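Every protein chain of the complex appears in place save one, which is left out.
Chain naming follows the written order as A and B, and within any one chain the residues start at number 1.
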Amino acid sequence: MADIFFYRPHFVAFIILFLLGVYIMVVNLNLVKKLIGMYLMQTSIILFFITLAVKKDSTIPILLSSATAVTPEAYANPLPHVLMLTAIVVGVSTLGVSLAMVIALYRQYNTLEEDQILGKMQ
Amino acid sequence: MTSSLPGFLFAIPFFAAVVIPVVGFTNQKFCRPIALSALVFLSIVSVIGLSEAVSHGPLSHAFGGWAPPIGIEWVVDGLSGLLMVAISIVSLITLVHAGPLVEKELPGRVIPFYSLSLLLIAALGGMVLTGDLFNLFVFLEIGSLASYVLVGVAGGRSLLPAFRYLILGTIGASIYLLGVGYLYAATGTLNMADLTQRLPEVLNSRAVLTGLLFIVFGLAIKMGLFPLHGWLPDAYTYAPDACTPLLASVVTKVPLYAFVRIAFWIFGMGTVSTQIPILVVLGWVGAVAAIVGAYLAIWQENFKRMLAYSSVSSMGLFMLGFSLGTETGFAGGLFYVLADTLMKAALFGVAGAAIYQCGASTVTDLVRLRRNMPWVSAALLISALSMVGIPPTAGFFGKWHLVVGALEAEKYFAVAAILVSSMLTALYFFRMFQRVWAEPLQLVKPHVLETPFPIRISLGVLTFGIMALGLGSDLVMGLIFESAIPKGF
Partner (left out) sequence: MIRPHDSVIVHTLARVFTPIIQLFALYVLIHGHDSPGGGFQAGTLFAASIILSILAFGIQDSQTVLERRAIILGGIGILLYAGIGLLPLILGAEFLNYGELPIPGMEASARRHWGILGIEIGVTIAVAATAVSIFYSLSGRGEGEGK
């Protein structure tokens, strides 16, 4: 069980970042800090996908000339990278929408702490 | 069979959503005609797609010309075609209904409203039709972003519920993505048809089990299944009345469809009921959701909040129906989903019309509907009777087939849950009837006019649809049994 730190350290890193992101989201009352936690959680999932793409002794998956024969083992798996480009774009747009909402909330209630906003809403 | 029709089902609302801001900057009056004509076109094309899929077999469209399983393909088969027809027709009716409400509630924000609504409809169509798990995630997020903004677009009290919806919805989508990652790591493919063939070899690994659990958890947050429904009551209550019918009637049902597709078509009926028995757990969760949602709805004074808890209860009934494990139960659940899109659109439409015309937001104030608003009152009566389950409305036939399916599967807790939740639903809807129709008439303000034409026609069409779906339930159930049932029952 403890050998996961030696053989699969990337999974351990992913789990630590993911749980850290969730903890930040749950504990903090400031809305911007919650967004930081949410984006950290999304980034940890992106890290997880990228580590699935690595192969031993592989290079970047770009075909420089079509003369040599293509062996799939020599190139890293490009599919998770492409998926994560899309996921990064989705994460950035979510961040944009959420920051715009935070700005609107600040203009409305003049505070960024969730308990104060809830108090003012009553 | 390959066809370009699914491509058009994506292109029509997407192009309308992109053209509306560009055109609307010149003149705002063009937004609504473009949106409505795009939705009429979309409804016609989706009906054609459903009829072709039922008669000739599933239609498949590979994007970019790249063949699956490498490429992304979109499939119109019985289930997805049926849901696409329901989404396009109900969203057309709700956008017709929203016309007067948008002008009153969201005066400077007409362009974002129509553009985001069409983007939401395009994303919902994409989720329903796609045959690739990651494409499902992308459209899930597009639709969710559009709905977060639609909930918060009015500003004021709707901003914090929209923000909470954003946080919880993003957590749900990220967990779904994590589940897809586990499945990809175990099998190496994302295409749904290919995954179905590769799964039986790796079914015993912990990666597949964790992947399935994460996917179900993420989708459960998105669909508002108790106890992961925390965002739902506030979001539905404080969202602008122009947006709530669209949000409440179709947006939560598409993650439910995604769950059904993944559990029954990809994993297979045998796997999810015996090997990885999530259907048993979800059956109990659905039963508890149905009862608790109906119970919480009794104590609400705000009409939209009462309907929001009623939606939580309905989602429990859907999950209960799909987890019964018999053909009748599955078909009953699907029929009840279709009926519920009409019922929720009508009920939230009535709530919006009541606030627009006479400022009635609580259940007691609905008594103002009695004077001079016959269309709205009729819509309220029929849709409330349908929610309770009184024949011959569509809701009765849905619950009837659910009970028959539960009796066939000998799951008596499900029968008990359906009956108890129906009794609790009757409790709060009959309390509403008593407040609306049994109060003495002289307390009602006399100077209330009838609602504008778009509201009347949309509520009338929805009422007619509920009755027609109920009276024609044999035809619809026949269609479902013929083309929308997974194998393995």
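Heads up, the rule we're going with is that contacts are C-beta pairs under 8 Å (C-beta built on N, C-alpha and C of every residue); 3 or more make two chains touch, one makes a residue touch a chain.
Because the structure is a prediction, the values reported are computed rather than measured.
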Interface partners of the hidden chain - shown chains only, full complex considered: A, B
Contact partner of the left-out chain, one of B:Tyr148, B:Phe214 or B:Phe318: B:Tyr148
Per the touch definition above, residue among A:Val27, A:Val54, A:Ala74 or A:Leu99 touching the missing chain: A:Leu99
Hidden-chain contact residue, picked from the options B:Val22, B:Val202, B:Val281 or B:Ala416: B:Val22
Residues in subunit A touching the chain absent from view: 60, 62, 85, 89, 93, 96-97, 99-101, 103-104, 107
Residues of subunit B (touch criterion as defined above) contacting the omitted chain: 4, 7-8, 10-11, 14-15, 18-19, 21-22, 25, 61-65, 108-109, 112, 116, 148-149, 152-153, 155, 159, 162
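Note that in this section only the chains that are shown with their structure count from here on.
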Intercentroid distance (Cα basis), subunit B paired with subunit A, Å: 29
Of subunit A, residues touching subunit B in the complex: 22, 25, 31, 34, 38, 41-42, 45, 48-49, 52, 80, 83, 86-87, 90, 93-94, 97-98, 101-102, 104-105, 108, 114, 117-118, 121
Footprint of subunit A on subunit B - complex, ascending: 134, 137-138, 141, 145, 148-149, 152, 155-157, 159-160, 162-163, 166-167, 170-171, 174, 177-178, 181, 184-185
